[in-house]
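Take a look at the following structure, please.
Every protein chain except one is present and positioned as in the full complex.
Labels run A, B and C following the written order; every chain starts at residue 1.
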Amino acid sequence: MGLLRWSRRKSPWIFHFGSASCNNCDIELIDALTPRYDVERFGILLKGSIRHADLLVVTGAINRLGAPRLRRIYEQMPKPKLVMAVGSCATTTGIFDGSYSIAGPVDRVIPVDVYVPGCPPRPEAIIDGVVKALAKL
Amino acid sequence: MELGKKEDVLAKVKDELKDKFEGHYAKGDHRLYLNVKKEAIRNCIRLLFESMKARLSTISAVDLGDRFEVVYHLTFDEFNLVVNVKCSTPKIEAKIDSVTGIVEGASWIEREIKDLFGIEFVGHPNPERLILPDEWPGDWTGGEYPLRKRR
Amino acid sequence: MSWLDVAVALLNTLVFPGFLFLFNAGFFFSWVDRKLLARFQERVGPPVFQPWADFFKLLSKEIIIARTAFKATFILAPLISLIAVMLVPLMLPIVTPTPQFTFIGDLIVIVYLLILPALAAMIGGSASGNPYGSIGSSREMMLLTSYELPFIIAVFTVALKAGSLRIVDLVQYQSSNGFLFLTGSGFIAFLVMLLSLQAKLSVPPFDIPDAKTEIIAGPYTEYSGALLALFKLSHAMLLFVLPWFLCTLFFGGVLVDFSSTIRLFVTSAASVLKLLILLIAMSLIRCINPRARIDQALRFFWLHLTIIASVGFGLAVVGW
Partner (left out) sequence: MPEVVLPIGPYHPALTEPEFFQVYVSGEEIVDAKVRIGYNHRGIEWLAQRKTIHQVPFLVERICGICSNAHPMCFCQSVEEAGDIVVPDRARHIRTLIAELERIHSHLLWAGIASHLIGYDTLFMYFWRHREPICELLDLITGNRQHYAINCIGGVRRDIDLEKYGSKILGVLKSLTPAVLRLGDAVVKDRVVKARMEGVGILSTDNARKYCVVGPTARGSGIGIDVRKNEPYAAYRDVGVDVKVFTECDVMARTLVRVHETLESAEIVRRTMDAMPNGPIKAELNGFPTGEGVGKVEAPRGEDIHYVRLNGTDKPERLKIRAPTYMNLGSIVPQLVGYTIADAPLIIGAVDPCMCCTDRIALVDVRKGRKLVLSLGELAQKTRKNRNPIR
């Protein structure tokens, strides 16, 4: 089992679900891929298909009809799965709290493993969040 | 010169609309607010957009309690003037002529206003929902149109 | 056939130059490729164990097979891909000039085997029941029909030049007459093959079948867990096999001379160097090109590259 745990920790592939967000967390997430932060150093890759992912990164508050969609994406993810809520909106709905279209933060919809607060969180914080998520494996 | 242009615009609109024109006021040199009757809105937009080459920036709707005010913001880029054409429609049977036939870019804006305020744009070629879901309002208890004021 | 023969055959298939060797060499090459790409992009890049970690992680993940998928084909496709790639080394000489199997026409067999991974991706993609998978498959098919023509013309240019369809003869021809790469027709055939290989590996500029920003992951969209790991493995192996194939055809093969220590050292270093240079050339093309559109790629392969390849063939006919 040592090999499996090691390999899982060394190769977290990310699927990014951008919900009703202001885009900043999405940009900071992509920023983490670029030369300054280069998360490929840690084996982190951004994948286009949920079937390839180990870590679901959700940014933005979840709006009402985005919620079933998110739930379904979560169900389609192969086990073991980790979920990371990035940004104030994803963790608490932030400034959009109370709006008629917001269903709530991510943890109302699917179980969340790691919360990364901040508006937007810096790329360093996002990387730190991934590290904390991997520690749960 | 800019002031002259503003007055030119005003004179032309008055000329075209005659008794459908209800009044105006200006705020500074670059903002002109016109009140017109809602029957004349197509004429007014056609004049401003087609003959005078203004650009439709957007359309706003405002809930004034018993009626809606619809504000068409048109921009004259060459001489820095925003003409805000206002017309109002009663809340019961809120209807207004669509300007999409004249300005293609108005299509989305009108559909959005229809979704949010429930103002019907008569003659819109494609009056489908744009931004609200088909099963709206769902479990939303604030009435059918989210931006209408609740009484 | 004696027990010893069976043991040797097994050893060849499973250890060297078969599965185990190819497994590690392929992953090492795919690391080099990723690292190079990262360095070209001014990034640090992944650590050396990365491909292994990816593979073992994928093995440990859940395998999801969609209800709409054709189960048998869906599962078989990655296996076909892997087996096809694993069979190639048995016919390509490495270290010693004679491979496990050698017969007249083995060159053609290899060409066929190298088609199979793309075919497997096509089958898997269309069996997955996913719209992006199907569109990826149809693109793969279009691309396959286009790049195979110049590729095969190039292969025949080499065969004509060396006067044989046996790989061992090609290697012998080169050891007595110099690298085929240095001849006019050989050089053209090499260039044509290098560009076709980009499409075979489906990397830019011809990563059209699994273009991430257009169709998610193309044929691989629905694959997860061990099945995806097998696809990744066969792709990594291809990354080693294709430069090796090129090297055999144009640069005298990956051979080691055991006659003296110095020669042993020099020849093995030269072999590794040849493979790496080919890999770097491929990485470089990958890194400095955007993705072509499918119609642009088709035009490029059908028209430009086929004409160039035919010119090369013509040169080989007149003996250049």
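Going forward, a residue touches a chain if its C-beta (ideal position, glycine included) is under 8 Å from a C-beta of that chain, and two chains touch if they have at least 3 such contacts.
Computed from a prediction, not measured in an experiment: that's the story for all the values here.
Contacts of the undisplayed chain with the visible chains, over the whole complex, involve A, B, C. In the complete complex, the hidden chain is touched by one of C:D33, C:D106, C:E148 or C:D207, namely C:D207. If you put the missing chain back, the residues of subunit A touching it would be 16-28, 30-31, 34-36, 48-51, 60-61, 63-66, 68-69, 72-73, 76, 94-96, 98-102, 119-120, 122.
Residues 27-28, 30-31, 33, 55-58, 60-63, 71, 73, 75, 77-78, 80, 82, 84, 103-109, 112, 115-116, 129-135, 146-147 are the ones on subunit B that touch the missing chain.
Residues of subunit C in touch with the missing chain: 37, 40-43, 66-68, 70, 126-127, 129-132, 134-135, 137-138, 141, 204-205, 207-208, 211-214, 216, 221, 287-296.
Just so we're on the same page, only the chains that are shown with their structure count from here on.
Mean C-alpha position of subunit B lies 63 Å from that of subunit C.
With centres taken as mean Cα positions, subunit C sits 35 Å from subunit A. Here the CA centre of subunit A is 42 Å from the CA centre of subunit B.
Annotation for subunit C: no residues touch two or more other chains. Every residue of subunit A that touches subunit C in the complex is listed here, in rising order: 3-4, 6-8, 10-11, 13, 34-35, 38, 40-41, 43, 47-49, 51-52, 54, 76, 78-80.
Across the interface of their complex, subunit A is touched by residues 34, 38, 41-47, 49-50, 52-57, 60-64, 212-213, 216-217, 220-225, 228 of subunit C.
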